[in-house]
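Note that one protein chain is taken out, while the other chains of the complex remain in position.
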Amino acid sequence: MAKVKVAVNGYGTIGKRVADAVTLQPDMVLVGIGKTRPSFEARRAAERGYPIFIAGNGSKADFDAAGLATAGPVDAMIASADVVVDCAPEKVGRENAKKYLAAGVRAIFQGGEKADIAEMSFNALANFDRARDRKTVRVVSCNTTGLARAASVIVPHWGVTAWEATIVRRAADPAESNRGPINGIVPTFELPSHHGPDVRTIFPDLRIATTAVVVPTTLMHVHVNHVILTRPPADAGAVIARFRQTARFHLFAPWEHVDGTPQVMEYARDRPNGRPDMMENVLWDAGVRVDGSDLYFFQAIHQESIVVPENIDAIRAMFGLAESGAASIATTDRALSIPTP
Amino acid sequence: MAKVKVAVNGYGTIGKRVADAVTLQPDMVLVGIGKTRPSFEARRAAERGYPIFIAGNGSKADFDAAGLATAGPVDAMIASADVVVDCAPEKVGRENAKKYLAAGVRAIFQGGEKADIAEMSFNALANFDRARDRKTVRVVSCNTTGLARAASVIVPHWGVTAWEATIVRRAADPAESNRGPINGIVPTFELPSHHGPDVRTIFPDLRIATTAVVVPTTLMHVHVNHVILTRPPADAGAVIARFRQTARFHLFAPWEHVDGTPQVMEYARDRPNGRPDMMENVLWDAGVRVDGSDLYFFQAIHQESIVVPENIDAIRAMFGLAESGAASIATTDRALSIPTP
Amino acid sequence: MAKVKVAVNGYGTIGKRVADAVTLQPDMVLVGIGKTRPSFEARRAAERGYPIFIAGNGSKADFDAAGLATAGPVDAMIASADVVVDCAPEKVGRENAKKYLAAGVRAIFQGGEKADIAEMSFNALANFDRARDRKTVRVVSCNTTGLARAASVIVPHWGVTAWEATIVRRAADPAESNRGPINGIVPTFELPSHHGPDVRTIFPDLRIATTAVVVPTTLMHVHVNHVILTRPPADAGAVIARFRQTARFHLFAPWEHVDGTPQVMEYARDRPNGRPDMMENVLWDAGVRVDGSDLYFFQAIHQESIVVPENIDAIRAMFGLAESGAASIATTDRALSIPTP
Partner (left out) sequence: MAKVKVAVNGYGTIGKRVADAVTLQPDMVLVGIGKTRPSFEARRAAERGYPIFIAGNGSKADFDAAGLATAGPVDAMIASADVVVDCAPEKVGRENAKKYLAAGVRAIFQGGEKADIAEMSFNALANFDRARDRKTVRVVSCNTTGLARAASVIVPHWGVTAWEATIVRRAADPAESNRGPINGIVPTFELPSHHGPDVRTIFPDLRIATTAVVVPTTLMHVHVNHVILTRPPADAGAVIARFRQTARFHLFAPWEHVDGTPQVMEYARDRPNGRPDMMENVLWDAGVRVDGSDLYFFQAIHQESIVVPENIDAIRAMFGLAESGAASIATTDRALSIPTP
């Protein structure tokens, strides 16, 4: 079967990771990436041999001056693709959507765009099958992905009477040197926050309320969860075991001495190969508690990478490349060196 | 009536503020402070004219070498006082308690000590009268004080069916240069956290569950609260109005452009006089939401100063210096330039 | 003699401090402050009783809605003043300068503006007399002020063959929650940096070369100085003694346990009254070294406040209110509770 031709439009935090991930899949091929201006990231794209198409108001002269070869305007990339993964900055995706529609190419959007940009909102564990044959799909944001994955485990096994999550958000990504605060906490005055409704684009009936604060770190988000279960398990051990058996969950044991996100990302940096990313929901055995019908758990979410495998699975669902979500996840995770349970 | 003679044993973050606060009260006199070694803080104490008594394993020679006059060993200070406010580092208070008992002097302990160190745990809004004539009282910690104050408003007016609070904790105080993390979030693997039970030392029947994470900031803690009310008010306006009418609450309006703790502490630095402290629970009008029986609100807690007026009120309760909690609070807050509603 | 009528146009970090400082002087009166929009800082101005004039594109309706009384447009304030201290954001001062000129009012500008905005660049220790009877004066920036003060001590006593300073800059002020980096160091690619030439607006012949990096802190800048002296003193003790005898220098002794800027600002917060500011150049006895003709010293500079007394002295020089720089400095520092040597 012919490989699906994938274009990645936008080569920032998410785009560069999706591009790498596409090249590692057995059933996909990367036709190029869209980039506005030369930069160290464009240099890396060139080193990896990715065709660079000029996006936005970029100019060929700028790339030429930098000594970076380009392959044409981004429209040419779009025309040559079966699907475009749009990784443009927030809100720009909506403009781009018109182009994709005009070109008759399928498209995947990121969670920074509103839900109505696409036919459906996607999470591989939760609703893979609903994405089959879609023309447009939206992969939900990093925080929503983390919550949707957790719900995919909790809802079917123990039921949810009510779910509260406080999202402690990183203020900037590691390479963003112009964002703060340097010292302080900034509450998000949206009560409850938009994350709950966003989770319901995937689990329409889930009773979940979320709140958020922004804190001065670049590494990961942390979710503080309190779930009242309908059919609670005997103890935390059952919950831990279930999470450990599920794809895209990583649990740290106490003997590993992983106290918080600094060590989680150190663990990611110690990966034998690939990017220093943590594409799984990260939990701690010591950070799961069951007390009657109350389930408490912390989870850390690597905002830069958690949606990357989801984008890959979305492609596979749209093009019928896998029999099931589980099959797609297994293929994706093997390709990306994400350990399988 | 003779003023109550107050000694402050330990002159760190809390002790130095309590000492200043004592000197501003009309019915108290500061007999001295206990300090282990010379430091810039001892220098400031000397500049303010506070008698310095040598505590712990401190030596007079060290103070002499620094040119700081001392008034004797800490035991002399204890012997001369009606009450000692113990502000020693966590756990040291328990050792000191023996001394106070032996000297027959009353004592106030801080919330870093366990509840059984004293006859009762104290919060001025909640249980002032219970502290009358006590020999030993424990002022609860900064986070517990913040929650107890909020409960003092919420419980009587609207009732609490269930309360969830996530405490986003500052990792270090501003002058602590050897504590981290510099970049990362560290969950507290105690689920629920000890803050809930600590609030119940004051509100024994309150159904409250708390969780905590540590983040890289020095300014303030932030509490993310979700309370299910028994008799909810019509809207957030009623809650905001009630908080605004209560002593030791400060609410910021949207036009003040106070986005988070950096601006809260800037507001404190702009005080016309006194320390750049925020002794009130800090809320935002925009950060209060009522949705049916659900009340959401953020509150910021200045860990360095919030317990200071509580220590003053505790003294007043123990020695019968005020007819009521409200009367004591009014006296304290006027003396400390805390605006009264 | 009639007090000089001072207007402060711009009420941010510097403006609010200059306004407070003016109100404390025996020979000046504050006619008002210029502010664009209501904010917590405008609220504090109102609490202090400062007349608020509406600047820039501000609207009276906005202040009315906030319940803050206003005194008219900023032009009215300018017309009523003998001198305007311009504390508008960088570059805006140049626009404002036209207004001041048209109104025939004298003006003081801050160091964020280029030197040619005024007749001279000013530092009280260095060139007070040159500001006499000027119509326009520019108070140099915080870093330049720190270097100029140090040069005022070093140049006359020991001579400077060559001076190197690396300026380790704070990335944001404490209340700026939208500036970074959160984690990282950003070199200033201007080699040498503009600070050296700016010092030469005051010491034209000084051989000084400066470099700068930006680091993720909000508290203070730190200068790392290496000066080759023409007539070196016997040892560091002579240098320390000289700095200690000079106004606007503060030196910490080893026994004070002040390891870095966190404790310096804690010391400032422990001030008996006034803002938690450190208007002096801060040095450490342990951070001064003389080795032959080489003088090394660290100094910390509180970017928010160091220029405040300089603005006051500039007014006094322009209006002939003091016989000498030393006399003005003594008056200013007494009023601002800056310890005098």
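Chains here go by letter, A, B and C, matching the order in which they are written, and residues are numbered from 1 within each.
Here, a contact is a pair of C-beta atoms (placed from the backbone, for glycine too) under 8 Å apart; a residue touches a chain by one contact, two chains touch by 3 or more.
The shown structure was predicted, so the numbers you read here are calculated from the model rather than taken from an experiment.
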item	value
Neighbouring displayed chains - absent chain, whole complex	A, B, C
Selected residue (touches chain absent from view) among A:R48, A:K91 or A:R132	A:R48
Which residue of A:V258, A:I301 or A:I338 touches the chain not shown here	A:V258
Option from B:P181, B:G274 or B:P309 whose C-beta touches the chain left out	B:P181
Which of C:S39, C:T70 or C:N183 contacts the chain that the document leaves out	C:N183
Where the unshown chain meets chain B, residue by residue	171-172, 174, 176-184, 186, 216-218
Missing-chain contacts mapped onto chain A	16, 37-41, 43-44, 47-48, 62, 65-66, 174-177, 182-183, 252-253, 255-260, 262-263, 265-267, 269-270, 272-276
For chain C, residues in touch with the removed chain	164, 166, 168, 170, 181, 183-187, 189, 191-192, 209, 211, 213-220, 222, 224, 226, 259-262, 265, 284, 286-289, 291, 294, 296-298, 300
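The criterion applied here is as follows: only the chains that are shown with their structure count from here on.
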item	value
Type of chain A:chain B copy interface by residue overlap (half), same or different	same
Gap in Å, rounded to a whole number, between the CA centres of chain C and chain A	47
Chain B and chain C, separation of their C-alpha mean positions in angstrom	35
Distance from the mean Cα position of chain B to that of chain A, given in whole angstrom	42
Shared-contact residues (touching 2 or more other chains) in chain C	174, 176-177, 182-183
